[in-house]
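Here is the structure we will look at, set down as structure tokens.
Just one protein chain is left out here, and the rest sit where they should.
The chains carry the letters A, B and C, assigned in the order they are written, with residues numbered from 1 in each.
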Amino acid sequence: MQVGLIGLGKMGSNLGKNLIDNKHEVVAYDLNPEAVKEIEKYGAKGTNDLEKLIQSLEKPRVLWIMVPHHVVDSVLDNMKPLLEEGDIVIEAGNSHYKDSIRRYEDLKEIGVSFLDAGTSGGMEGARNGANYMVGGDRSAWEIVEPIFRDTAVENGYIFTEKAGGGHFLKMVHNGIEYGMMAAIGEGFEVLEKSEFDYDYEKVADVWNHGSVIRSWLMELTANAFSKDAKLDEIQGIMHSSGEGKWTLETALDLQTATPVIAMSLLMRYRSLEQDTFTGKVVAALRNEFGGHAVEKKN
Amino acid sequence: MQVGLIGLGKMGSNLGKNLIDNKHEVVAYDLNPEAVKEIEKYGAKGTNDLEKLIQSLEKPRVLWIMVPHHVVDSVLDNMKPLLEEGDIVIEAGNSHYKDSIRRYEDLKEIGVSFLDAGTSGGMEGARNGANYMVGGDRSAWEIVEPIFRDTAVENGYIFTEKAGGGHFLKMVHNGIEYGMMAAIGEGFEVLEKSEFDYDYEKVADVWNHGSVIRSWLMELTANAFSKDAKLDEIQGIMHSSGEGKWTLETALDLQTATPVIAMSLLMRYRSLEQDTFTGKVVAALRNEFGGHAVEKKN
Amino acid sequence: MQVGLIGLGKMGSNLGKNLIDNKHEVVAYDLNPEAVKEIEKYGAKGTNDLEKLIQSLEKPRVLWIMVPHHVVDSVLDNMKPLLEEGDIVIEAGNSHYKDSIRRYEDLKEIGVSFLDAGTSGGMEGARNGANYMVGGDRSAWEIVEPIFRDTAVENGYIFTEKAGGGHFLKMVHNGIEYGMMAAIGEGFEVLEKSEFDYDYEKVADVWNHGSVIRSWLMELTANAFSKDAKLDEIQGIMHSSGEGKWTLETALDLQTATPVIAMSLLMRYRSLEQDTFTGKVVAALRNEFGGHAVEKKN
Partner (left out) sequence: MQVGLIGLGKMGSNLGKNLIDNKHEVVAYDLNPEAVKEIEKYGAKGTNDLEKLIQSLEKPRVLWIMVPHHVVDSVLDNMKPLLEEGDIVIEAGNSHYKDSIRRYEDLKEIGVSFLDAGTSGGMEGARNGANYMVGGDRSAWEIVEPIFRDTAVENGYIFTEKAGGGHFLKMVHNGIEYGMMAAIGEGFEVLEKSEFDYDYEKVADVWNHGSVIRSWLMELTANAFSKDAKLDEIQGIMHSSGEGKWTLETALDLQTATPVIAMSLLMRYRSLEQDTFTGKVVAALRNEFGGHAVEKKN
């Protein structure tokens, strides 16, 4: 199938190669000429002109957008005047499901089908077998299912029948991911503080063979320890790209108690701080009522 | 290797068969004659007389205890007078690591080696390939390593060099397990409360193919939904058998912040209640200051 | 000072009487004729016609809105065409601070000053001495400060110089309130589950005399227990009116770790449920890997 691929970042270029490996025809667009050149070498047609890209595609067009979520709207704004009834737009980044519903409604007005596709599995997955959670109209889905089937791992995709359903599922997936990662991290912190002197790579590796907590994340934990046995070289600063926050915000809107996901997110924020104002207030209060010493700044 | 197996419950009988499959000689003990009969059929010698069991074994004896953790001490009390220098006792249940250290010290006085072996992988693992985390003396370990190697999955065991190190690792493993399970549960609760109508078996199955959160627990989640699509038939009462509590208690002793593990445990306790006193107090307070209505008991 | 009071609910009617007690002239509006009649008896002029109310006031008008936060916009829409340059609108309900900033900007365009006033102290405070946190323009504040000073407890108000600053402060106040209430509730739950048989009214009363945790909330706790010694008659269902949620959402936007406020909110949501899907998933998983029994629905 011919696919117009918009965005050749880490994920997009890996996906492009994955599509080509699976005999799909890729016409790729990015502003970065290096990225375009690279995918051309691999067998795609490339361009840095979005208008040309769209005009060159067979109709009905299949367009796959893989760009950072904060630029999706501007990309869509540029594309919209060039699209025609029957075209299918797949948006496979980490967008908020409410944005996806809005975009679906917006493109529906001009007869264009919008599919929201949450993508998991990391860069490695994009290259060799991703995981997809897709929402939108079944009629469009049936046309493009082959490109999902071919670039996913076996049984690694789901169509959810409803606009926004793909990105919602991806969002919750990431919420679970936050919780799982925090649980793993906390466990190793207990080990690290303990009287025992474990080989963490070996521990993670064993836990990944036959234990209840075997998982890809545990495999990656072993990988990480194999490179830096005590993670001495890195700081425990945990950035986040938004989906954990969205999950908690959604949970709040749905009045759902998700304490584990909440704590995994809040501890990420805590990790961004050297010191906290909460701590200052509590330390000052202990001093006020009990005369407990506070630790002065140097 | 000849193994004296003490305890033929769910885990013990599965392990016994696993040992026999791997050409080890099993002499098994349990008070339950049914359990003894069953393992005899499978090729073990069986007895309901602990003294006879111990006396019948070749020296140095290898004894594998697989009983509920609250009866380990009484089993050891009965065994101790019958043991001799050089014997090796493996305790493979869910004991607290501090009990294991105490038992190690206690048996050391009479020249008996005590190995604490945390076992993961569930009943299925015990039967076909378990996961072991073992602590104690290396000299004893080197003698019995073959029975661990043979009954574990490949690469599925670790020797930690220090008494208590096996059960400590198992304890933390279970703490991680609590957090992971809660994260998965919370994620599905967000799905359940959402505007979308997902097929949870399909979701769990897809998440187990290529996604970041693929894991044995996610596979089991798919299994559970395959039997009861919305889990309508069961109540969300989450019992616990102690290791999560031990992990949190240990974290407190080590002054380690483990909020995700803590919350996963506290929500299990919360699930045991129909109503909470906390809730009554808060509801009453809202009424006191704001005139907000309280919900009366019927 | 002449004050146009819009809204005669629990808070508004108490405030009206408080204003009258302090020699202010109240012209009051509500659609409910009973409420209007009651405040008229107490010495106010009353009306159920918003237009008449506004037209009857001396200029520059001082209008005090005390209505549920979800109707503030419609009240303002009705008022706006009737307002003139120099008028001052005080909005003293529980509005989101971002709405207050928007309303401030909106009214500024027609030369009307908008003050956002968070109000604490409950109904009793509104009647006999409230607590105010006010944001907006200083020029307007200086005109109306007397009505705040007179109806507040001594030292019980603050002007924060910036639009939205009053409601933001009130929001955070409520977040703290959520955490404090949960802490008190949890403490009493530990007492209730303990081997001791305390007289909770007496405990709360003693804790309110000289202890570190003495507070108005503890006084109210004693009041609540004085009416129902074990709170047997009420259910622990903890509703919420939004400010705790806003506090957490704001904390997330500011990447601030507020675990105590987060948990106090999530446990309110948890209290709305008889059972949880999280619990079902975790119970099912324990059954899957460990054969632990689940509790069936009746």
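The definition used in the following text is that a contact is a pair of C-beta atoms (placed from the backbone, for glycine too) under 8 Å apart; a residue touches a chain by one contact, two chains touch by 3 or more.
This structure is a prediction, so every number in the text was calculated from the model and none was measured.
Undergrad: Looking at the whole complex, which of C:Met133, C:Ile147, C:Met238 or C:Leu285 touches the chain that is not displayed?
TA: C:Met133
Undergrad: What does the interface between chain A and the hidden chain look like in terms of residue numbers?
TA: The list for chain A reads 10, 122-124, 181-182, 184-186, 188-189, 192-193, 216-217, 220-221, 223-224, 228, 231-239, 241, 259, 263, 267-268, 270-271, 274-292, 294-297.
Undergrad: Residues on chain C that touch the omitted chain in the whole complex?
TA: That gives, for chain C, the contact residues 120-122, 125, 129-131, 133, 152-158, 160-162, 164-165, 168-169, 172-180, 182-184, 186-187, 189-191, 193-194, 196-198, 202-203, 205-207, 209-218, 247, 250-251, 254-264, 266-267.
Undergrad: Touching the missing chain, which residues of chain B?
TA: Given the touch definition above, chain B has residues 212, 245, 248-249, 252, 255-259, 262-263, 265-267, 269-270, 272-273, 276, 278, 289 touching the missing chain.
Operating definition for what follows: only the chains that are shown with their structure count from here on.
Undergrad: Identify the chains in contact with chain B as well as chain C, in label order.
TA: Shared contacts of chain B and chain C: A.
Undergrad: Please identify the chain with the largest separation between its CA centroid and the CA centroid of chain C.
TA: Greatest centre separation from chain C goes to chain B.
Undergrad: Quick one: which residues in chain B touch 2 or more of the other chains?
TA: Those would be 122, 182, 184, 186, 189, 193, 216-217, 259, 263, 267.
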